[in-house]
Structure formats: structure tokens, C-alpha cells
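Let's look at chain A:
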Amino acid sequence: MKYIYYPGCSLKSTGRVYEESLLSVMDVLNIDYKELDDWNCCGATAYMAVDDRKAYVLAARNLALAEEQMKNEPEVNIIAPCAACFMVLLKTQKFLEENPEDKAAVVAALKESGLNYTGRAKVRHPLDVLVNDYGEAEIIKRITKPLKGIRVASYYGCQTVRPYSVFDDQRNPETMDRLMKAAGAEVVDWSMKTRCCGASLTGTVQDVALPLSYVIVHEAKKRRADAVATACPLCQFNLECYQTDMNSKFKSDLKIDVLYFTQLLGIALGIEPKKLGMNRLFTEPENLYKILEGGNRVYV
Partner candidate 1 sequence: MSENNIKMNGNGTHKSAGTPKIGFYVCHCGHNIASQVDVEDVQKFAAGLPGVTISRDYKYMCSDPGQELIQKDIKELGLNRIVVASCSPLLHEHTFRKAAEKAGLNPYFFHMVNIRENVSWVHDNRESATKKAKDLTRAAIQRVFFHKPLEKKSVPINPDVLIVGGGIAGITAALTIANAGKHVYLVEREPTIGGHMAMFDKTFPTLDCAACILTPKMSSVKAHPNITLWTYSEVEKVEGFVGNYKVQVKRKPRYVIEELCVGCMECIDACIYKEAKYPDEFNQKLSKRKPIYIPFPQATPQVVLFDPETCIDFKSHRCKKTCIESCDRKAIDLKQVPEYKDINVGTVILSTGFKTYNAELSPQYGYGKYPNVYTSLEIERLVNASGPTSGEIVTRDGIKPKSVGIIHCVGSRDQKAHKWCSKVCCMYSLKLAHLIKEHTDAEVYNFYIDMRTPGKGYEEFYDKLMTEGVHFVRGRVAEVSDWALVPEEENKLTIRVEDTMVGMVRRIPVDMVVLAVGLEPREDAGDMRRLFNISCSNEGWFLERHPKLAPVNTFTDGIFIAGACQGPKDIPDSVAQAGAAAAEVLSLISAGSIELEPNTAFITEDNCSGCKSCIPICPYTAISYNEGTKKAYINEALCKGCGTCVAACPSGSITQNLFDDEEIFSEIDGLLKFAGIELEETEAEHA
Partner candidate 2 sequence: MPEKNIKSNYEPKIVAFFCNWCTYTAADLAGVSRLKYAPNVRVIRIMCSGRVDPQFILQAFASGADGVLIGGCHPGDCHYAEGNYKMLRRFRLLKRMLKDLGIADERLRLEWISASEGEKVKLVINEMVEQVKALGPLAIPQHLKNINEELKHFPGEEIREEEMAHA
């Protein structure tokens, strides 16, 4: 199957690590993809609050481009790794399906620029593609450095399975857990999988956001996780970079490695750290390296 890859803004900037690791993993697994040509911002969550119809045009343009660039394929599968992009593209499709008038307006607008939107593109999350299309069995065959002894807390964030649970359960998603198990890790059973990390409020109203990300890190630590695996650039950033702030605010002593699930999978697939963007992380995942070398945990 051939996929079209829609990076979105984050994966070209703060989430560059996510892009590098995802593409490396897909290369190693021989997943056939190409980047969407001439893509634009999905509009994220902010634009919808201002003018939803215009926001939908913005998102729908990417879907129409995908249809155009995949017109010779039987199916249009568009991979959207960023949680916000993934949710916004799904929301756009659903909204246009339910509101024929808006759909007509959006289709007409896109026609002006020579694009044809039908809504036939399938918006796919990389977790869905890796586990449900590619399959755990195939992945296991390609694991060269299993994540033995590593306890991973899978963290999906809000938008991956909510409000649209297209590939997993809303309350207790398990796709990432399955993938991490395939990579040889132990997974932690916890109830924080889809709790909000505080999102953009860490930058604006920290009093609200910090407790939210704190409980996630705190619970992961309490359950003796060595690493938190994330699937969203903002989640990764919030959980990784504010641990010092959390510690001073909550008088705690937290330290945990926070990585993209693609990085963990990449390590298990034997991809060299640089290609997985390990060097770009703000904090060195010392625990992870130590355990993989067969040593003791650096921090507990």
C-alpha cells in the first residue's frame, strides 16, 4: 500500500524529532510513502474558533491535494502524525459530510484553485498504520535490539482517540501498548493514557497547565516507568521540558525520559540514534541507554 505523508507545521519545527524518527522507521520497514506536495497548515484548533468555514477550507485543501496526488491509487491514505492535524483533518471530513451546504461552499472554493474535494481520503494515524496495516508480527521480525527491561508508559494524549476513535478505544486505547510490546518493552498499566497534558496552556497559564502534566509524570513514575512514549509534539514537549518546574512547584523529585513512540520503536529496530533525532531531545534519555547497555537505572 502506498501512503501520502502530511507532516503539518509541528513536524517541521518543534516536532522535528517526531518526523525524523517516524520517517526513519518507515524507511527501515519499507513502507512506501511520499510527502504531500504543497501542503499547508491544518488550521489547528485556533482558526476554527475564529471562523470555522474558512478553517475547514484550509484543512480540506490538504485532503483535496492528497486526492489529486494519489489519484492513480485505489485508496487515498494520508498519514497525519501530529495529534492536532490528525484530529482536525478527521473533524473537517466529518463536518463536511454532515453539513452539505458547507461542503458545497468548500468544494466550490477549492474548485477555484483547480482542486476537487470528494472526502474519499482516509486520514490515518501512524500507530494505526504500523499496528493495523503493517502488523505486529512483521515488526517483531525486524526487531534487532529489543527494549528488554524497559518499562514504558504509553501516553496517547487527548486528540489521538478523542473525539474520533477511528482505530482504538476512547478510554483505554491499546495500539501503542501493543507496538511497545512488539518492540520488546514492558508496558505500564495506568489510567492516564488520554488525560490532557495541559497543551498550549503551559506557555500561557502555567498555574493550570503544570498540575495537569505533573500528575501524568507523577503517575508514570509511581508505576515505575522508565520512559513515557508520546504521539504528539506538544505532549512530548510539555512532559519532557517542564520536569524541573514541576519539581520546584510540587516539591517532588521527578525525572523520567519522555520520547516519541517512533524513537523507542526505532531503537528496537536498530536505527542509529542520530537518525531518530535522539540528539535533538532537550534531556538525554540516560536511563534508557543505561538499561539497554545492561546497567542499572540512573534515576529511579
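Just a few scattered comments:
The criterion applied here is as follows: a contact is a pair of C-beta atoms (placed from the backbone, for glycine too) under 8 Å apart; a residue touches a chain by one contact, two chains touch by 3 or more; residues count from 1.
In picking the candidates, the idea was that all candidates are chains of the complex that A comes from, given by their letters.
Computed from a predicted model, the values in this text were never measured in an experiment.
Note on this complex: chain A touches candidate 1; the remaining options among 1 or 2 do not touch it here.
Interface residues of chain A facing candidate 1 in the complex, by the touch rule stated above, are 171-172, 190-192, 211, 215, 218-219, 222.
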